[in-house]
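A single protein chain has been omitted; all remaining protein chains appear in their positions.
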Amino acid sequence: MSFRPFYFLKESLVSFKKNWVISMAGVTTVALSLLLVGSFMLFAFAMNSLIKSTEQKVEVVLFLDQGVPGESVEALQAELMSWEEIKNVLYVSKDQALERLKKDFKGSEIVDNITGNPLPASLEITLKDPQKANNVVDRLKDRPEIDDIMHDREIVEKLFAVTRVARWFIAIFVGLLAFASLLLIANAIRLAIYARRKEVTIMRLVGASSWFIRWPFLLEGILQGFIGALIAITLLYIAKVTLIDKIKNSILMFLPIGLSQQEFYQLVFGLIVAGVVIGAAGSVVALRRFLRV
Amino acid sequence: MSFRPFYFLKESLVSFKKNWVISMAGVTTVALSLLLVGSFMLFAFAMNSLIKSTEQKVEVVLFLDQGVPGESVEALQAELMSWEEIKNVLYVSKDQALERLKKDFKGSEIVDNITGNPLPASLEITLKDPQKANNVVDRLKDRPEIDDIMHDREIVEKLFAVTRVARWFIAIFVGLLAFASLLLIANAIRLAIYARRKEVTIMRLVGASSWFIRWPFLLEGILQGFIGALIAITLLYIAKVTLIDKIKNSILMFLPIGLSQQEFYQLVFGLIVAGVVIGAAGSVVALRRFLRV
Amino acid sequence: MGVINAMIKVKNVTMNYKGAHRSALKDISVDIDRGEFVFLVGPSGCGKSTFIRLLLRELIPTKGDIFIAGHDLINMRRWRVPQLRRNIGCVFQDFKLLPNKTVYENVAFALEVIGSPTKAIRAQVPEVLKLVGLEDKLQDYPDELSGGEQQRVSIARAFANRPSIILADEPTGNLDPTTSSGIMALLNKINRTGTTVLVATHDREMVDSMRKRVIALEEGTLIRDQQRGVYGYEE
Partner (left out) sequence: MGVINAMIKVKNVTMNYKGAHRSALKDISVDIDRGEFVFLVGPSGCGKSTFIRLLLRELIPTKGDIFIAGHDLINMRRWRVPQLRRNIGCVFQDFKLLPNKTVYENVAFALEVIGSPTKAIRAQVPEVLKLVGLEDKLQDYPDELSGGEQQRVSIARAFANRPSIILADEPTGNLDPTTSSGIMALLNKINRTGTTVLVATHDREMVDSMRKRVIALEEGTLIRDQQRGVYGYEE
């Protein structure tokens, strides 16, 4: 007796409808679990870009020796730009430095007391990976052109400690959520099949093979998972549009919060796959006990 | 026929054991849901204290007029200390200010070029509620003793925008988690009772009153909720001891992260109450349909 | 009311199941007095179980009135129904045993429900189960019993609390002739103590030998109500 897709599909659809209470329980469990995972993922994406933008603020400033000629500076700047770790190098001339100081200390008497321009020119380096700052500093510290390097190792390390912990927290919680969702869905499916265990036994006794029984349950599990995932995604989408995008466009304009369209589609795809796979696998595993007859 | 606590208790315990598959599904659902809520609450507590400590860094600095006598300064300091919004006021003398500057600009030529001491004395104000900073500034800005007030309104507002959003995110997600947990648990209990609907009908037909049937189910729901909550709490406690407390004692010494013992007990108590109440209510609601016979 | 003279009074009752294309019972009127013993007979699907389910108020008739010991079943409040059922012992055609309770516990349940003291339950349950020949199956679960044994548990439960009415739906369908006779003799004995007994059955031998009142249904219509009757005229 061969695999008959249409018969199994029909069976599963009919059964989905007839066991409405059970089907709905499965669907809502999948939907809620995936909604939790999904919304926390959105949250995690947002947090992550926030963390990243904070880390990006870490800069290395090179104060240049007073006597270094313009060409050397340009050469140094070009060389630095070619380094892998480095994203950008900004030249700040002596005049620009003085202007900044004046602006920073505007209204205070300190500015009035400065004679001439005691400030050095500098190169402000932005890093691709801020964690590599110490590296860059070590490689540069003996260069003759450079008078001094400003880079507060201690503060940077503190900052990274904090962001590392935040990342860990988020990763652990995403893992926990994923794991819990899996168990919750598996649980609901197990209960659903438990409620129908008598049917399974009867089918076996009437001569149905294991796969003949399994297929409709499997397809039903997939259906539950799929519908649940769709519901979760719809709710997430609504949340994204009404909440996150609004926040992004108003108060948080200046923050690179949130996720790209592509990331959102990846999330959606991931959720659907998760729903379908867990639904199918859950059904098959839960059935096993009752197919022993 | 009166309420017979011992009979009902015995019935519920026996039934809990006999319907092992169902009971375990209920218990794990409660445990997982509450674990999610609980661990996110821990996370939220930690985030909250982190946010608070960041906000606490907001200061208002009053630069004093050069000519103000020592007594006036002390009087001003005393007055400010008595304000409700203000937590602490620190006096920084001219000499202290210069020392700080020298330290900040150590190694640069700027320090060498400073003649005399151009810096003013100042009062550094820490606020009880940093959100009130603008208030304080407005009340102080016309005082004759004060030359200038340093308080970056824009940056503070940005900071608060960020922390507000973070708080909102956390609150929304806690709400979502609580809501989802409730539904997930209710769902599992509904399936559990659905699997036993025939029993309920039989009991009715043999002459059992609604409450006679309800009590054991109710107690079973409570038992499931209670055991589930206990499991969640145990796991949370382990997580707290092995993860959070360790983090707190090592890298994050300097951060006022995490929660007090008392907050943890409140959380534990809340989770148990939630488990028991949802378990009980879920059972009663799910039973209703089948008691109609 | 003149109604209360009869233990069971069924008046012009019609029952249409939801979605069914014909009535399961059509305009049935029957009075059964206190202490009577009545057989309810008829071909498969004629409405015997429906009749019994109406008396238990498992169903509410589409039309007509039903009174049991003077209580109006149609307008009875839901919370009063358990009270009614505790005075009726019912042997169900499909047994309706609680799968998670042992034989002992199933029978005991009928006594717990009326609030019997534990002592009384401990004494009565084994006694009743002995009457149906199950004294050595007390601790078995329903799915560990044979069909006939399950049926006997259902019978034992039905008269465990000495109800004033016993409704038995096909109580010997899964029993051998010897055990069947024993059960019928038991029902007869219980009837002689004043209990009203209504037995739906297909057991022609039994009906013909006992010569009790026979009510015959066919396709939902009452076609015969005969004192000291037999199972059927023809065949």
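Think of it as A, B and C in the order they're written, each chain with its own count starting at 1.
Rule of thumb we're sticking to: contacts are C-beta pairs under 8 Å (C-beta built on N, C-alpha and C of every residue); 3 or more make two chains touch, one makes a residue touch a chain.
Predicted, not measured: the structure shown is a model, and the values here were computed from it.
**Q** Check the whole complex and report which displayed chains the hidden chain contacts.
**A** A, C
**Q** Would you mind spotting which of C:Ser29, C:Ser146, C:Asn188 or C:Ser209 touches the chain that isn't drawn?
**A** With C:Ser29, C:Ser146, C:Asn188 or C:Ser209 as choices, the missing chain is touched by C:Ser146.
**Q** I'm checking contacts with the chain that's been left out. Which of C:Gly70, C:Gly115 or C:Pro177 qualifies?
**A** C:Pro177
**Q** Can you work out which residue in A:Ile185, A:Met203 or A:Ala274 touches the chain that's missing from view?
**A** Within the whole complex, the residue contacting the unshown chain is A:Met203.
**Q** Among C:Gln93, C:Asn106, C:Asn161 or C:Asn191, single out the residue that touches the unshown chain.
**A** C:Gln93
**Q** Since one chain has been left out of the picture, which residues of subunit A touch it in the full complex?
**A** 1-2, 4, 7, 15, 18-19, 198-199, 202-210, 212, 292-293
**Q** To test your reading of the contact rule: which positions on subunit C touch the chain that is missing from view?
**A** 17, 19-21, 41-45, 48-50, 93-94, 136, 144-149, 151-152, 169-170, 173-180, 202, 204-205, 231-232, 235
Keep this in mind: only the chains that are shown with their structure count from here on.
**Q** Starting from the defined contact criterion, work out which chains touch subunit B and subunit C both, please.
**A** Expected: no chain.
**Q** Compute per-chain Cα centres, compare each with the mean of all protein Cα atoms, and return the closest chain.
**A** Going by the distance between chain centres and the overall C-alpha centre, it is B.
**Q** Averaging over Cα atoms per chain, report the distance between subunit B and subunit C in Å.
**A** From the centre of subunit B to the centre of subunit C is 62 Å.
**Q** Subunit A to subunit B: how many Å between their CA centres?
**A** About 23 Å, centre to centre.
**Q** So what's the Cα centroid distance for subunit A and subunit C, whole Å?
**A** Each chain reduced to its C-alpha mean, subunit A and subunit C end up 66 Å apart.
**Q** Give the residues of subunit B that touch two or more other chains, as numbers and ranges in rising order.
**A** Correct list: empty.
**Q** What are the residue numbers in subunit C that touch two or more other chains?
**A** Touching at least two other chains: none.
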